[in-house]
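Every protein chain but one is kept in place in this view of the complex.
Up next, subunit A:
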Amino acid sequence: MAAIRAEMVAGHPRSPGSYCGLVPSTRLQIQPNSTSTKHLQNLRCFLLCFIHAKMIRFILLQNRQGKTRLAKYYIPLEESEKHKVEYEVHRLVVNRDPKFTNFVEFRTHKVIYRRYAGLFFSLCVDMTDNELAYLECIHLFVEILDHFFSNVCELDLVFNFHKVYLILDEFILAGELQETSKRAIIERMGELEKQE
């Protein structure tokens, strides 16, 4: 049933494939001030601080043009480094053959991505972690979004990005799956909505 949902997401009439008509190359530029030493430092931080921890490093939602719809980092990164990561992940993911694996090596980590209509959901995880499980984790997240927004589309996420962050906080915390019951998350969001 959920698979059907995903299909519906993909084929949703409001799905804004041409909504953002930016040329990818003009969209995200690497900041000139992100020098290589800084890059290295950050990379080291990337590696050292969390070397032993199996966790999600970041979650990105990007559309095909590379516009970031949501970015949540569970490791400390410099602002410039974040843009670089977003740019690189988009480049890795956007042109892959749909038949290929949904896993791409990214520096010393692995990006697990899944495409829904024009949106790419990417998770960066440890090299040795269970890739399929994270792939399904993305799908569970999309199911939750779908449930919450009743037939989610990119526009919902664009205009309600702060809600998406709140949902994500109920789902994943500190880089780990916190709650895997769809109902529990929806209930919690309902409680929050009541406050509005």
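Convention: a residue touches a chain if its C-beta (ideal position, glycine included) is under 8 Å from a C-beta of that chain, and two chains touch if they have at least 3 such contacts; residues count from 1.
One rule holds for everything that comes next: contacts and distances are computed from a predicted model.
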item	value
Chain not present in the shown complex, as UniProt names it (candidates "Proton-coupled zinc antiporter SLC30A5", "glutathione transferase", "AP-4 complex subunit epsilon" or "SEC22 homolog B, vesicle trafficking protein a")	"AP-4 complex subunit epsilon"
Absent-chain interface as seen on subunit A, which is shown	2, 16, 19-23, 26-29, 50, 52-55, 67-72, 76-77, 79, 83, 86, 97, 99-105, 107-108, 130-133, 135-137, 139-140, 148-150, 155-156, 158-163, 165-166, 169, 173-184, 188, 191-193, 195-196
